[in-house]
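One structure, pasted below without further comment.
All protein chains but one are shown at their positions in the complex.
The letters A, B and C name the chains in turn, as written, and every chain counts its residues from 1.
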Amino acid sequence: MSTFGNYFRVTTYGESHCKSVGCIIDGCPPGMELTEADIQPQLSRRRPGQSAISTPRNEKDQVQIQSGTEHGRSLGSPIGMMVQNEDHRPKDYSETDLYPRPSHADWTYIQKYGVKSASGGGRSSARETIGRVAAGAVAEKVLKLAAGVEIVAFVSSIGEVSMDRNAQDPVFQNLLNTVTRESVDAAGPIRCPDENVRDAMTKVVEKYRDAKDSIGGVVTCVIRNCPIGLGEPCFDKLEAVLAHAMLSIPATKGFEFGSGFAGTALPGSKHNDAFVHCDDKGRLITKTNNSGGVQGGISNGEHIYFSVAFKSAATISQEQSTSTYDGKDGVLAARGRHDPSVTPRAVPIVESMAALVLADLFLAQKAREALMKLVQ
Amino acid sequence: MSTFGNYFRVTTYGESHCKSVGCIIDGCPPGMELTEADIQPQLSRRRPGQSAISTPRNEKDQVQIQSGTEHGRSLGSPIGMMVQNEDHRPKDYSETDLYPRPSHADWTYIQKYGVKSASGGGRSSARETIGRVAAGAVAEKVLKLAAGVEIVAFVSSIGEVSMDRNAQDPVFQNLLNTVTRESVDAAGPIRCPDENVRDAMTKVVEKYRDAKDSIGGVVTCVIRNCPIGLGEPCFDKLEAVLAHAMLSIPATKGFEFGSGFAGTALPGSKHNDAFVHCDDKGRLITKTNNSGGVQGGISNGEHIYFSVAFKSAATISQEQSTSTYDGKDGVLAARGRHDPSVTPRAVPIVESMAALVLADLFLAQKAREALMKLVQ
Amino acid sequence: MSTFGNYFRVTTYGESHCKSVGCIIDGCPPGMELTEADIQPQLSRRRPGQSAISTPRNEKDQVQIQSGTEHGRSLGSPIGMMVQNEDHRPKDYSETDLYPRPSHADWTYIQKYGVKSASGGGRSSARETIGRVAAGAVAEKVLKLAAGVEIVAFVSSIGEVSMDRNAQDPVFQNLLNTVTRESVDAAGPIRCPDENVRDAMTKVVEKYRDAKDSIGGVVTCVIRNCPIGLGEPCFDKLEAVLAHAMLSIPATKGFEFGSGFAGTALPGSKHNDAFVHCDDKGRLITKTNNSGGVQGGISNGEHIYFSVAFKSAATISQEQSTSTYDGKDGVLAARGRHDPSVTPRAVPIVESMAALVLADLFLAQKAREALMKLVQ
Partner (left out) sequence: MSTFGNYFRVTTYGESHCKSVGCIIDGCPPGMELTEADIQPQLSRRRPGQSAISTPRNEKDQVQIQSGTEHGRSLGSPIGMMVQNEDHRPKDYSETDLYPRPSHADWTYIQKYGVKSASGGGRSSARETIGRVAAGAVAEKVLKLAAGVEIVAFVSSIGEVSMDRNAQDPVFQNLLNTVTRESVDAAGPIRCPDENVRDAMTKVVEKYRDAKDSIGGVVTCVIRNCPIGLGEPCFDKLEAVLAHAMLSIPATKGFEFGSGFAGTALPGSKHNDAFVHCDDKGRLITKTNNSGGVQGGISNGEHIYFSVAFKSAATISQEQSTSTYDGKDGVLAARGRHDPSVTPRAVPIVESMAALVLADLFLAQKAREALMKLVQ
């Protein structure tokens, strides 16, 4: 449904053609400094229309906190947040009156709900993600203040052009150590911090844009300074909840963490992350990090990193042979201009969902730790 | 935690060295024929010790229904199920008293819970999956009777040896149409239905077994006849809940559905699944199925298919240089014999988790459909 | 927290001194006619300032649907609703800077959350109930369209003045058969449909109003035409969820259903509701209804009726000897005018919470019924 999380819980509402979109956060700790200025930056990063390679629709997306704060501090009560819908140009989508858009959600929504919304796909609209990003910004602030957690996502592939994101590659591991949100944005709208592939990626996007086509890609995300012990076995392992969160983002096709799919070809003798004592931290660390910061579903203090596959956007401006709702063959041509690659815009969404996952698991573990001390 | 699902809900208990493992299913529809004979086959398929290439521990794993059925039919009340623990050889693991096993859950469990269990990793034990498989067998029967749903998983890669599981490959798509649980098991313990790679896979497992090493792989699963309309946007999209379920299985590293990671390199014009009318079904179908049976988080009636990455087993018999719990470098050598590849054994677990996901979402949609008709 | 229900789920936000209050409904069936006109009447009934015996603050409380409907019909997506905060006169409460108001939530809120909100009691404000009433109006429409459910609450006692609400009293049982929301409101602001006690009740309220005091009362509610089979044993029995819902309303002190506390003195031979066949309905009914429409936690088709105790309002205008936050004895005198009896205003809140409970349980049972038919 539209609620995510248990202790730190967000409920979102809104689609493309209604008055507003937004969310309610329940479980935010009280007494934390919080204003719209904490939330707006990620909303603006999510916003389309930032450059020539993304969609030119201009959505202002100014967030308004409705409740849950006073004098710039959280009260502990639910935080209502809202962003007005302004520039949605409903007429651009009119051909969907006849045709369900291929690989879009028009057809499945009408099958499931029995009614057709103006946007066709209802809540499958990218605009639905505004509530997630607003909530994620709050979660991120909680994590940063409470534990110094850093979450940075970036584009690691576009079409066939890909960074090396092999877990055994020291260059990649070094990138995970050092990449910042600033360095990602400094890379321009493509949001790839690797200058070796960045221009090639941009060219790929431009090529498909000019062909009135679209192209997919991969977003990789690293979480640094995650407290040890997060994740609730057996069903709510850290990676399981992360996977849930990531695959709930529109247009995703896959999730892998640590060594991922490629790691399945490594034998245990090479894949296992041996322990070694770290004098600085006064605890064990692992020599390698094929585990991606999670063992047995529980964070181990190493960097958590994972990748999310995004398909090419379903809405393209070129003609597509397909069927009308009532079964007649025909040709659909979407009017308007469309984002040739949604992958770069997904970067703050991935970060937001990661923050929501961690904030929730952090509260669960803090409760356990508090009681453990009291009952032993 | 240890509960999965909302409408059709399973709660599991048990680890390696306790009296029993089991589960409680809540929400099973009443009046369905159900005995242990419906559940035992999948538990037996999950059981180790079935062949020379899997671990020789002999676990009998006979399930006993405790409640929720009478005269061979479900009552609608919670179904308690239990499997005794018998042959757990706790002494084989004794070296874990000194060493946290690399890439196992020993260290994170002690960090999280503050206590060391006999098995080290507590609930990260493969034995925990018995409750899932028992519950999954019940979910599967519900789905089969109610909608003719078929769920078949199989091994699609072991180490570097892989079937072609490209969404655009007609041979692969044909396999998804035709593969059965019988044809998978007929392939022998490797559980790969593709005879072109099966023997090579077995050789890979044997090679690592002989080297006292282990190797990972990929399990692919197809769901046929899934009712249209399952999946609860926005956070509980069908693929999101599937990903959650799959990544909650021990030793998993990734999840992809439909065209998956590879599909990100296809432009929208090729990736989009055009609609066409199917006279037999009296409804639209798609010409291709890069979507993997899900659009906008909702099943569209095409085959749902997805793949799950399993790492090489962390427990290997060869010596590993690592650290003791208290920070001293040393060499750990696991005694006993260990499974060189857990991937084939994961096949029924993947099927079970898929069934649990679908049963839950099926109930949610049935509730909506019932009320939709009444309020319009 | 701030979410109620599982399948028909409402999440609320807002306190007295923020921008707006509101809610998100998730799980409303699609295709139902729904506009603000369906919701406003109950919000207006909840509104203070309707008469000389309730508080004169003028809150306009116009609801705005933000999402989830198009062209006057529900989409099946979350329904966001908002009511602006306008007339909250924060200065009237200024003495709470020094004194926690006795029997109000000021002190416990600061103990729990560590921060003091402008309203003192934060979410304990009556204004929090706006979201519940808005959501309840939607739930009620679902129930009415789907099953003809009628929910009517009324004041059954004020202070010492009480109707006879004994389960064995035929006059009372007849009232439960016939009372309507219109007949309750026709009784004037006291909302008691029994003309024998109505004037006495009003006099009690006026007496305490004139004494700058307050007085409590009881709201009784009847649900007619509730479908048979609602309620989810064992923990979510219909009466258990109703009790949860009712005791979550501010200022409540108790809940009883059917014969209630008085019924404990009846022996089983008199308390038991014998069955008899009803030819009209073609099914069994009960001769008496001490069970209050619920047996074993499941609705049996008879009228569901229950009563909710409301304490005298904690905020009174007369002086109270009490302590300051920092432990000094003193005298608190609340400024402003305050509602001498919140009980009549609670009527639509009780109805709303009852509707939320039933809508949620209705969906759960509809899912079960749909699957039962398919698996037998």
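Worth pointing out:
Rule of thumb we're sticking to: a contact is a pair of C-beta atoms (placed from the backbone, for glycine too) under 8 Å apart; a residue touches a chain by one contact, two chains touch by 3 or more.
The model shown is predicted, which means the values in this text are computed figures rather than measured ones.
The shown chains contacted by the absent chain are A, B, C, with contact judged over the whole complex. The residue from B:117, B:290, B:315 or B:341 that touches the chain not shown here is B:117. When the full complex is taken into account, the listed residue touching the unshown chain is C:109, out of C:109, C:172 or C:362. The residue from C:142, C:163, C:314 or C:354 that touches the chain not shown here is C:314.
Residues of chain C in touch with the missing chain: 1-4, 12, 99-100, 102-105, 107-109, 111-114, 121-124, 128, 157, 159-160, 208, 211, 213-218, 228-229, 231-237, 239-248, 250, 252-261, 263-269, 271-277, 284, 286, 290-292, 294-300, 309-316, 318, 320-323, 325, 327-329, 343, 365, 368, 372, 376.
Listed by residue number, the positions of chain B touching the unshown chain are 1-3, 9, 11-15, 17-22, 24, 26-27, 30-31, 64-70, 73-80, 82, 112-115, 117-118, 122-123.
Even with one chain removed from view, chain A keeps its contact list with that chain: residues 6-7, 27, 29-32, 76-77, 141-142, 145-147, 233, 362-364, 366-372, 374-376.
Everything below uses one rule, namely that only the chains that are shown with their structure count from here on.
Work out the mean CA point of chain A and of chain B, and you get 25 Å between them.
A separation of 39 Å divides the Cα centre of chain A from that of chain C. Looking at chain A, residues 1-3, 12, 112-114, 122-123 sit in touch with two or more other chains.
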